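Heads up, one of the protein chains got dropped from this complex, but the rest are sitting where they should.
Chain IDs A, B and C follow the sequence of writing; residue 1 opens each chain.
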């Protein structure tokens, strides 16, 4: 296999660390550059002792400029930066001919006005939005193959969109009244030194946050609206629970009048029975974080509730694999023409 | 204070242990009898080393018959038995003149047909149902004072009913379409030797269960219907999360058209501002398990979502205190004419 | 009971919060002043929602000077400050006639040279050391009653000293070769915003730290030497484990040649059978963190190992109750002539 040179910009958070781990073991990738302002000069193994033992653990974090990244010969760059900063790298790297996979929210929202509403600032690079592809392979596989700029989806959105999109596309459920509760592991808050995320503040704790208008609503509703063909506005509440990794999401949706519940099951089976990273647990199975941690799988279970004529959809994923870094590598695999499951 | 003699029947589970702990320190209670088939002959301190050091930790679990319980002179009996068994003690103890506080579901559901639907067997003592009072002091305080048979509420129901009842009573929210997601600590599953509740099966795990028709729906909908004056059918999904104790519940309800959101806040403040065990966290505060564990408080926060014209209600309680044993002692205090907060 | 006015200086950490909680419910205490630079102006309930519901939760953190503290009429001051700062308050408060209970290490070590060796700086107030009493009531009860300056012991030392002191005093074990491993909950690290103590860095983790010369060795060896009458040098390794609270300590000591193992049991029983806060689990029982959290108990179990002629001593305590704030209140009770167990 011809190795492709890859750079990671901003690799010191939990998603960045996972991205490094996956790419270190990727047979098609030559990891040539890993940047981190915080850890520049230290080796991957020093910062993440877990990675020691691998040949690449001696690679050092750098504080590389765009120019230096380009000089490494990298053909792909992953951006794992806080929102609002990705454009500083994305634009010049794209101009230099690299293909860019961004893990932040910056290129996910097509309408700059909505970006501004949710992220409290004008979009820094609206001219790039038309070329960006929302990196959800199960929905945009062909577009991803050809894209030069991927906006890799957020963790909550992935767990919500995959269950709902096939049902909205087939108009089996109502686009109105959808209600979602998600529970996330603490890694979702990032590797930030804040009191709120100390062990003693999260252990033996569970709490809702970001109510009622979490930022991820912007991309969730954009994609649900695309699927439904009519505007979709939902209720969404994220909760922080004491696990390191993983999201479990429970969704209520009204089944359209007259729809046979069997059509729900058929639609989900049709949509996903050949998807390598969606495991259908069906009408009897469960979606449990413990079955997906460390993997790129999303587990999906559902029940029809005849008392309310609603469907209950339950999904589980690892928030930093299928919800972040694994999904981003899934896009890389598509962009390179490799098997989609390579190294995942 | 004149001591009241109290017996606990079936005290070997997590709720029973908590009941013992509270009553041990209750200044009005003389704990005269604690039964457990499993631990008969062993002392409280041997079975629960945590209780050692207290004068009463030498009290032994007995395998007492109803006759023997009556002979202790107990005036009150708490029943902490699996569902379906409470009537074997409740009926003869009531006949012997004791007042009974039952922690099981057996006397909560007024309609035997609904009991049968949810608990898969004919109700064993339907003749006792008319005299039972649902032991939610914030709703049935006066009835509890005079009752001889208390059906103390379940853990999930408490966390759902208290937020919703004032809003349904005032017709501020629609009785249709209410959607609830609850997250419970593992003690809610009881102290049973089952693989599913082993540490390694629950830690780093989170999962929905009992979907779509958990047994607690029966009492939840009964009480919501009472409050609304019209039939209420809801969606409810419990989740198991890796904490020992505590429930956090998130509820979506459609605000009735034309209702000013401020009326929501006013109704909750009116209902609960003088309640000793409800802490109103309001429109800015949070409901977090860690703030209520080991206490009899229910914390209640809420947000109006103008995008959906829904209210999001968030509650937190300790499932084995306010959700079980603490609430049962709250009833005892009312029945004895003591301050409601005594020993809690 | 005549209320005694009490101030807490530096109450924003985990020990401070626990001290507030205990003193709020103490029937002999009038909590008149709680200082915190970080939270000055906010109420106890705002900073610690767990404390809400109590009358005193509206008390506000202040940024009081020594002068202002004295002006409150406080007769006792607890200092819960980082090491090196206590003297700034202790000296003037003592001069103003208050009695001071310090939870830091500053007055524990009688020899300023040893303080300097372990705390990397000259002792800031060596003239106060002669008057300070090491606040371990089981050892220094009478001295505590009369003291004006208490140096309340550290969490690890409490769990190590109480098992060893009676055996060293009676010369049943060798003063040489004692080896200790302790495991502490994360609250022991304090409420500091540092990456190392984030949930994701501590959960599913366990590690030794501070090897081979943890600061607590200074006070441990001082007190063991006092008990033995000869210099004692030990090995001690603390470990961080993923629980909020609690320390469990395992100690190996060589039984002196010719000593009957029964003498070990007799010595521990003699020393502690009437101590209200030491629970003797004996030669068959266990010391488990879960039995002591939230209490002021230290559980103590032991085994004689005939293969090595060693005794294995096992203790468990709550690091922020018996290991910090509870023990400090135990001293307060002694100093005030109250029952030693009051409010604990």
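In this section, contacts are C-beta pairs under 8 Å (C-beta built on N, C-alpha and C of every residue); 3 or more make two chains touch, one makes a residue touch a chain.
Just so we're clear, the structure is a prediction, and the values are computed from it rather than from any experiment.
Enquirer: Among the options C:84, C:190 or C:242, which residue touches the chain absent from this view?
Expert: Of all options in C:84, C:190 or C:242, contact with the hidden chain holds for C:242.
Enquirer: In the full complex, which of C:86, C:183 or C:344 touches the chain missing from this view?
Expert: The single option touching the absent chain is C:183.
Enquirer: On subunit A, where is the contact patch with the chain that was removed from view?
Expert: Against the missing chain, subunit A presents residues 49-50, 52-53, 204, 276, 279, 281, 285-286, 288, 290-292, 294-295, 297, 299.
Enquirer: Name, in rising order, the residues on subunit C that touch the hidden chain in the full complex.
Expert: Within subunit C, the residues that touch the unshown chain are 177, 179, 181, 183, 201, 203-209, 211-213, 233-235, 237, 239, 241-246, 248, 250, 252, 254, 286-290, 293, 303-305, 307-308, 310, 312, 314, 316.
Enquirer: List the residues of subunit B that touch the chain left out of this view.
Expert: 14, 185-187, 191-195, 197-204, 242-244
Note that only the chains that are shown with their structure count from here on.
Enquirer: Name the chain with the Cα centroid closest to the overall protein Cα centroid.
Expert: Chain nearest the overall C-alpha centroid, as shown: B.
Enquirer: Mind checking the centre-to-centre distance between subunit A and subunit C? Centres are C-alpha means, answer in whole Å.
Expert: So the centroids are 46 Å from each other.
Enquirer: Can you check how far apart subunit A and subunit B are, centre to centre, with Cα atoms defining each centre and the answer in Å?
Expert: 39
Enquirer: Could you list the positions in subunit B whose residues touch two or more of the other chains?
Expert: 204, 286, 288, 290
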